[in-house]
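All protein chains but one are shown in place.
Labels run A and B following the written order; every chain starts at residue 1.
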Amino acid sequence: MSSLIQVKNVTKKYGGLTANNDISFDVGEHEILSVIGPNGAGKSTLFKMISSFTPTTSGEVLYRGERISNLKPHIVARKGVVRTFQETTIFKSMTVRESVVVAQHLRAKASLAGYFWGSRTAQDDVAAFGKYADELLEFLGMSEIANELASNLPQGNLRALGIAIGLATAPKVLLLDEPFAGMNHDETMNMVNLVRSVRDERGVTIMLVEHDMPAVMSISDRIVVLNFGEKIAEGTPSEIQNNENVIEAYLGSADDEIGM
Amino acid sequence: MEQILANGVYLGSQYAMIALGLTLIFALMNVLNFAHGQMYVIGGFVTYTVYGQLGLPFVVALVMSCVTLAILGALIEKFLFAPVIKGSAREESTMLLAAGIAFFLDALILIIFGEKQRGVPKIVNGVFNYDFRLIMPYDRILICGLAILSIVAFIGLMQYTKTGRALRALAQDRTAAQLMGVNVDRYSMIGFALGAMLAGLVGGLLVTITGVNLGMGGPTSIKAFMMVMIGGAGVISGAIWGGIILGFMEAIGLAVLSQYGDITYLLIFISLMIFLAIRPQGLMGKPWG
Partner (left out) sequence: MGFSSKQMMGLGVFLFAIFVGVPLLIGATGRWDFYFTLTSVALLAIASAGVWLTFYIGRINIGQGAFALIGAYVSAILVVKAGWSFWLSLPAAGLFAALVAVLIGLPILRLRGVYFAMITLVLTQVVTLTALALPITNGAKGISNIPLPSGLSLFGIPLIPDFGSMENTKLAFYLTACILMVVTYAALYRLVNSRLGHLCRSMQQNEELASSIGVNIAYIRIVIFAISSFFGGLGGAMFGSIAQSVYPSSFQVADSVNFMLNCFLGGLGYVFGPMLGTLVLYFGWDLLFEFGKYQMLIYSTLLILIIRFLPNGLLSIRFSKGDKS
């Protein structure tokens, strides 16, 4: 498996505080890789650095050998590495379909001026966006709520909307921020299946940050474990489950959370 | 040089008080009080009326300025800002309301006090003269001292009293303060009244030096905005720093640049833009206020 994303010796310091220390790992093409760790382990910070929402203090992140860290978020998105957010980050007063249409703007062939004057290409774009939006929403099982305002959606749908917005950009790599947080068992299983089908049917490489151990164990090809900003383990779910460092890190507070 | 420093301290202490009131209101309710300058002008006119016209002692006039503005502030908060904040879909509506209130107070001042420049008799006579290097009328020194005293008193109030602690809790996190049992509605009103009172107090102090007129409101608000941006919105130490810095910049600008025409404010604005480009949250502010 060739590696699509390489995280190389990434360190992040906030003042005297080290959020991530010298983290390195690779993400292979068509892989589902999860980053887990107790609260405050530096998972979110790592995510922000990969999507260039925050600069690294040292080290770099490569996508197909090209640096994507310390750039601007929109440039990283244009290269095909797109992150999602937790449920509060949505376009509140757009409908589901409108959100998915606007998220396709990277695929636009016509210029902004072309749209203003209503050129042929722009009209084609608009038609193509609508078609793709309908197709994508169907794929995600969201056709029925396509014309609902985002602010009226229940929590579970918001998470799916976030993924729909991310997918609409036609990403090569999708970074999911806690996709299972706050979900019950059934909802989690639905989401696991959805994420898996995004990888299997759309060929999108997936990286996710998560707390929910059973879900992570069932969905991931490989897992990276962080604790206090350090990488303490990396491997397949079964390797991680038997890793002594990991067990120690989760011991006491989180035996039940791991659910072994 | 000494003269510029003294002028800077004098201007800075006045400005800091204006900025304190504005920043307090902003911190508590996320309201940009456009009418702050008008409140300052009203404070000036009240002192002018009580001290200059009725001939009562200056201290009584100052107290009257404070009381008037505190009541005005409380009423504005209770009957206008509080319901609009609750009922509006966009938080910008409060800005519109604040602008409406600024117009309203301007109109009120015009009707009650007229548009003439008004001054009051000097509260103390004489001029402090140190070897012609530092010249400062005694009344300015007194006013400057009173302003610094008020700032210290305000900080003490915020730090050591129950009201102050409640206000600070409210400024930090509205929801958390509510959970802790702070009566949010009541303290929002108190905070607004306090902020308005500070504006009125400076107005009352400064009427003895610069006099007061209708047109001073708008420019005063604008200066207050600049100070708050320099120091960081919603932060008390920031307001004080902002006031001192703007005071000094103005004092230096007036002394050094006077022969080039009135470009002090253009330069201050350009430096402010450069500063904000580097530090958008101001000196002491949290990112994005």
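In this text, a contact is a pair of C-beta atoms (placed from the backbone, for glycine too) under 8 Å apart; a residue touches a chain by one contact, two chains touch by 3 or more.
Computed from a predicted structure; not experimentally measured.
Engineer: Could you tell which one of A:9, A:89 or A:155 touches the chain left off the display?
Structural biologist: A:89
Engineer: Among A:20, A:34 or A:51, single out the residue that touches the unshown chain.
Structural biologist: Within the whole complex, the residue contacting the unshown chain is A:51.
Engineer: Write down which of B:123, B:143, B:233 or B:251 is the residue touching the left-out chain.
Structural biologist: Checking the options B:123, B:143, B:233 or B:251, the one contacting the hidden chain is B:233.
Engineer: Using the touch definition up top, pick the residue from A:25, A:115 or A:132 that touches the left-out chain.
Structural biologist: A:115
Engineer: Even though one chain is hidden, which residues of subunit A still touch it in the full complex?
Structural biologist: Missing-chain contacts on subunit A: residues 51, 53, 72-74, 77-78, 82-85, 89-94, 98, 101-103, 105-106, 108, 110, 112, 115-116, 118, 122, 125, 165-166, 168-169.
Engineer: Across the whole complex, list the residues on subunit B that are touched by the chain not included here.
Structural biologist: Where subunit B meets the chain not shown: residues 26, 30, 32, 34, 80, 83-84, 87-90, 92-93, 95-97, 99-104, 106-108, 110-111, 218-219, 222, 225-226, 228-229, 233, 260-263, 265-266, 269, 272-274, 276-277, 280, 288-289.
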